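Let me give you the structure first, and then I'll get to my questions.
As you look at this complex, bear in mind that one protein chain is not there, while each of the others sits in place.
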Amino acid sequence: MLFFQSLISGILTGGVYALAAMGMSLVFGVMNISNFAHGELMMLGMYLAYYLFILFNIDPFIALLIIMPLTFGFGYAVEKTMIGRVIDHPSENQILLTVGFGLIMSNTALLAFTSDPKILTTSYSSSSISLPGDISVSIPMLLSFIITCALTAALYLFLAKTKTGMALRATSQNREAAQLMGIDVSRMSSIAFGTGTLLAASAGAMIAQTYYIDPFAGHTFLLKSFTICVLGGLGSVIGAAVGGIVIGLVEAMSSAYLSTDWKDVVVFVLFLAILLLRPRGLFGRKGEQ
Amino acid sequence: MTRTLAAIALFTAAAAVLPLFLGDNPYVADIIITMLMMASLASAWNIVGGYAGQFSFGHAAYFGAGAYTTSILLTTGNPGIPLCVAAGVAVSCVIALLTGAIVFRLRGHYFALASIAVAEIVRLTALNLDITGGAQGILVTDVSFGALDMNSKNPFYYAMLFLLVFTLCLSAWLRRTRAGFYLLAIREDQDAAASLGINLYLWKNMALLLSAALASVAGSIYAVYIRFIDTSAVLSLRLSIEIILTTIIGGIGTLWGPVLGATLLVSLAEALRSNMIGAFLVNAGAVSEGSAIGKFLNNNLAHAHVLVYGIITVLCILNLPKGILGMFRRKGSA
Partner (left out) sequence: MKEKLLEITSLSKHFGGNAAVSNVSFDVEEEMILGLIGPNGSGKTTLFNCITGYYPLSSGSVRFIGRDITGMKPDKACRLGMVRTWQRVKPLGSLSVLENVMIGAFAKTRSPVRSRNIALERLEMLGMGGLGPKAAGKLPIGLKKKLELARALATGPKLLLLDEICGGLNYSETQELLETIRGIRENGTAIVFIEHDMKAVTGLCDRIVVLKSGEKLAEGLPSEITSNPAVIAAYLGAGYGHA
């Protein structure tokens, strides 16, 4: 039964990882920038969910309706004022800029909220559904998985059906060609970064009941998101969705059968193995260069 | 070359007599030792990051490997500090070779990510093994070394100074050799470098190996100096990033950039930590001590140095991506 329990919790956690990673992948695809502040954007979502609940008693899942537009605007503005300005710089400078931005966010949070971890507890935080065979499914995780699926579907439709979505995809395919076709690529960058921020923050808000909330909470998710993106192929949004589930499962299984202490090591070893053996990832198209 | 050597000699002489003027002030000595350490680490990073252009985001792994190896050996029957340092270098070199074998097949984003992943694997391994003391870390009690007074700051001051001067000389010399030119060529354009007969894989690994060995020595000295290490102090991603920032802010790819960067950043961190800046603002009348802002500054500036690092980094990348020294450097020479 350990197997099925791990399977289910792996898939549920993986869903949330996937959501965060999709945001990162979208940014990478459109802007060709690795966002090292992605974890901090998740942390932002966690704190927003926490304070909306504490101050206004808004349920974290309902709060998504507020958090999403807010963080989209935030990401859009950050791209316009900061990240977008290094789009033609060497990748090292881009990485350092996002690292710096991440440091600003996490340490501002440190000043504002102190390093004491916060815990968001709703009436259903620790309730779960029991399935036959002693398997339990946490309600908040189940809810976040369902919402993640809905958001993924929405993102997919947005990219596939809307004009902006198609322009985003064209930019991601080939920035210069897109520009020649008359697409406003700098606006696409802002939209991509805004959407990436929104997805990261939503993921953060949804796991706010499951993890401790502290200024550096996003840290662990940063490397996980990268692993997922590389697994799925950097720039591939669908790849990130599948990669998220895979990593969720790998983690759950290695906790169950190896030990919790080593589960992150397993993930990073897997990450290096993918980089070496299949740098394009499962669904990737952007090459190693 | 002679001018560079003269500058290094002057710097060494000035730094060597400095303790005579500081008298017996352990607080200041501690700050300067930290500066020397960060300068050594940044200079070591500069060889692979600044000259060869390979941004390793995992240099804490080599520093940590030196620190851990030394601490472990010291607690399991002190074989003498030089042997501890040598063992640390050996361990670091092995990690560097393994890292290089993986990461140097990759470029750009992938290289940066892979170097972080390797360093995280090292950190998590140290966190989960028994021999490294797990989350508790390692406390070293016996650091005796010959007739030296290890409770004084002086041995550590001179050890770090020696390491820094050695690293500077090595960098200056390297810059004039074929190896140095090859590293610069790799930084500028890997494909062009390969077309000119440069074995990318070989030279990148050489640079990393050298850099890792130097970082490891810094780690060993640190471990003996502080006598207590844990993963968050010596293996954290934050340390790796601080090493890079020090180099970037001072001037990447220049000889003195890392030294300048370390001097600025360590002073800044100290000024914030000791609340000097808050006190200054109050004294200057910019804010009143009793006001909300004054109280806030008083309570919080001590934790703000990383925030300030972040702000400086962002401003630096956006406005002077070549660092402070890079701004003054003539194009096409160093």
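For reference, chains read A and B in written order, and residue numbers begin at 1 within each chain.
The rule we apply is simple: a residue touches a chain if its C-beta (ideal position, glycine included) is under 8 Å from a C-beta of that chain, and two chains touch if they have at least 3 such contacts.
Keep in mind that what you see is a predicted model, and the values were worked out from it rather than measured.
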Quiz prompt | Where the missing chain makes contact, among the chains that are shown | solution = B
Quiz item: Given the contact definition stated above, which residue among B:Asn25, B:Thr141, B:Asn154 or B:Thr177 touches the chain not shown here?
Solution: B:Thr177
Practice problem: May I ask which residue of B:Ala185, B:Ile248 or B:Ala269 touches the chain that does not appear here? | Solution: B:Ala185
Quiz item: So that we can see where the missing chain sits, which residues of chain B does it touch?
Solution: 176-178, 181-182, 184-185, 188-189, 191-200, 331-333
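Everything below uses one rule, namely that only the chains that are shown with their structure count from here on.
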Quiz item: Centre to centre, by mean C-alpha position, how many angstrom separate chain A and chain B?
Solution: 31
Quiz item: Along chain B, where are the residues that touch chain A in the complex?
Solution: 53, 55, 57, 102, 105-110, 112-114, 116-118, 120-121, 124-125, 127-128, 237, 241, 244-245, 248, 300, 303-304, 306-307, 309-314, 316-318, 321
Quiz prompt | Contact set on chain A toward chain B in their complex | solution = 28, 34, 82, 85-86, 89, 91-93, 95-97, 99-104, 107-108, 110-111, 219, 223, 226-227, 230, 234, 261-262, 264-265, 268-269, 271-272, 275-276, 279, 288-289
